[in-house]
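One structure below.
The block that comes next holds subunit A.
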Amino acid sequence: MSGSMEFLLWTKGPLFDIALAIFAIGLMARLVEIFMLGRAHNYAEPRAHEWPAGLRTMLTRTIADPGTFKRAPFNVVVGWIWHIGFLTALLFFVPHVELIRSVLGFAWPALPNPLVDFATAITILALIATLVHRLTHPVKRHISTVEDYLVWAVVFMVVLTGYLAYHRLVEPYPLALGMHILSAEILLVILPFTKLTHIFTAFIARWYNGAAFGRKGVQS
Partner candidate 1 sequence: MRKRSDKTLGESLRDHGLSRRGFLKLCAATASLMALPPSMAPAIAAALEQARRPSVIWLSFQECTGCTESLTRAHAPTLEDLIFDFISLDYHHTLQAASGEAAEEARLQAMEENKGRYLVIVDGSIPGPDANPGFSTVAGHSNYSILMETVEHAAAVIAVGTCAAFGGLPQARPNPTGAMSVMDLVRDKPVINVPGCPPIPMVITGVVAHYLVFGRLPELDGYGRPLAFYGQSIHDRCYRRPFYDKGLFAESFDDEGAKLGWCLYRLGCKGPTTYNACATMKWNDGASWPVEAGHPCLGCSEPKFWDAGGFYEPVSVPLTLGPGTLLGAGVVGAVAGGGLATLARKQRKEEAGTRQPVTVDELEQKL
Partner candidate 2 sequence: MSGLDPTIGHPSSGASCARSRHEHGHALPILHEIRHALERLLASGEETRIDLHSMPFGPGDLERLTAVLGSGEVQARVEALGPTLIQETAIPGVWLVDYRGLEDQRLSYQIEIAAIPEILRPRPEDLAESLGALEDRLSESGLDAAAPNASPPSS
């Protein structure tokens, strides 16, 4: 006997445990490795403090400077849109908040479903736009690797299956929900081993940069 309910319970049960364990082990291994390797000791006398400069750069690198925006407005605008949409859906959809509460033991208030739904729809459109852009832009296409397409596909599947499940466009619903959970589990598993790690390392890297520059007394 195999059916959609068994599939859902499988993705919610053993598979979720495995995926989250791989995610936690992989991510912690990478982060601890990065922190422990650190940077070579700098014997020069610091010209300014590291921390303020590091924190400032975490912020300034997040917002694109006018030059970057002029050169690649599509990347900046569409990138921002889908990142915000994705995070809105990930962190503020009621079922996700309940999931986070059950895993972490605490959570935060959720947003109304129509808002999350809108954010998800926008994210899907923006993600499609990024793929089209990647395929049509000669330079981007040239520098794209298999990993880039893999990461895009996994992220897109997570958002798409979530949208399909919420609107109940796939019957039966346990199958739709199971597919969404399975996609999310694939995302969790590949996250520590692909460029998706930037979710956790981007701000660390920005701090390192800013701190290094700050120490030398230069702007970043």
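Keep in mind how these were chosen: all candidates are chains of the complex that A comes from, given by their letters.
What we mean here is this: a contact is a pair of C-beta atoms (placed from the backbone, for glycine too) under 8 Å apart; a residue touches a chain by one contact, two chains touch by 3 or more; residues count from 1.
Bear in mind the structure is a predicted one, so any value in this text is a computation, not a measurement.
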Worksheet item: Among 1 or 2, which touches subunit A when you look at the whole complex?
Response: 1
Fill in: In the complex, subunit A residues that touch candidate 1
1, 3-6, 8-9, 12-14, 16-17, 20-33, 35-37, 94-96, 98-99, 102-105, 110-115, 168, 172-174, 177
